[in-house]
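Next up is a structure, given as structure tokens.
Removed: one protein chain of the complex. Kept in place: all other protein chains.
On to subunit A.
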């Protein structure tokens, strides 16, 4: 998993600087006590810096610590928590689409700080936009909490040997009552060291981003795409989309954990009710039943009907959905790297299990040479694996069957690893591009500042004079070559960032599939290998 760790380090570097990156890397590789951490970073990072980096990681909920044997405190960083940082723009968009701008600002502030009290957030909001009413900001905050997109930090129960032990039971989403007068009047003292000392009524009640909820939302989006396909706006597609959205929404309120393999069973009535209550779509009963039965027929087992009560009970199989999505990504990759015919082989082997080269050649109707070339290439790229089966104990090549097989999860794991590398490469390239054009970007920034200050804010100028002055300043700071270069750099950056977001989505998908796949295997069966099945 070295690629994953390198990627995490790059992400930490980008967000918090290289010291945090270094500290994070150590803790990603092994969970460690503070002493070990210091030892690993000896001569590289000073003690004070390590403490500070650890504090930053803690503030942003990236490091977890626990008291082992009631004497040692062990720190640990989970790589997938770190990678959530890559989802920040995507999640911002989700919040903006669902709850508009004010909610997004709240989200941004909490992201920036890692964790915040309600009062602090409200003060920040006032700073950002003085015209914003107290009540609006507060109600948006409440909406976010109610929708579980933000969550309270657990309060500290007690300390054991200096390690805080958190309360297990508390109201996770209950927003404390605050009054406008108290929030805005209690201006913090100039050199306040600890926030808990402030006079806020909600002091000590911190809120953080509930990544689990976002994950669930993103996963639902993926499943929706898988079932309906992100296609046209025809009434038919909209009806399909609406029905499934309602189904997912109906589960949302009753969701168990994020790791549940399936949604809870939802009845037809609940779907229709949710659709109408949440104003997703107006669906009639006959329509909904029909849409659902059509999807059951086509979704390859992602949507299932499990009972008849309440007009029919439906579940969505997340595990299956993720598997199909992962499959389509892998197939696309094979198609691009090798050939469509390789996809044929891959599917054939998935369906039949173990096959010899000659059998494959017959079934996919290719000539021996091509088949062999494809199989060897696929083996090299880890899409198929060879299982030798000796007729005699010496395993002499002439007396051995070479059976080809697929191992989907193994392939996904390896693709996941290389996806980390792809993503890392994109990030590194973007950094490089930025470094390369640093001077130009600085100049551009300076120019824009001057234009904003001297031209746009100058009341005395009329429109014509403004554009003339603007052109003059632009001419001074940049020539045509610079401008095209800048344009090209901006495009490149846009492309790289766009791809980063897309690739991150795939990475998340592959990871989720593996999590589900792992859970789908009952404990007792784990580790036991399948026996080869020979098809004559």
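As a working rule, contacts are C-beta pairs under 8 Å (C-beta built on N, C-alpha and C of every residue); 3 or more make two chains touch, one makes a residue touch a chain; residues count from 1.
Please note the rule applied: contacts and distances are computed from a predicted model.
UniProt lists the omitted chain of the complex under the protein name "DNA-directed RNA polymerase III subunit RPC6" (options: "28S ribosomal protein S24, mitochondrial", "Probable prefoldin subunit 6", "DNA-directed RNA polymerase III subunit RPC6" or "Ubiquitin-related modifier 1").
Which of A:143, A:294 or A:469 touches the hidden chain is settled by the complete complex: it is A:294. Residue-wise, the contact with the chain that is not shown comes from A:499, picked out of A:64, A:400, A:469 or A:499. Of the options A:328, A:379, A:454 or A:467, the residue whose C-beta touches the omitted chain is A:328.
One chain of the complex is left out; on subunit A, the residues touching it are 229, 236, 290, 294, 297, 328-329, 331-333, 335-337, 340, 343-344, 347-348, 363-368, 370, 415, 418-419, 421-422, 424-426, 428-429, 432-433, 488, 491-492, 495-496, 499, 502-503, 505-506.
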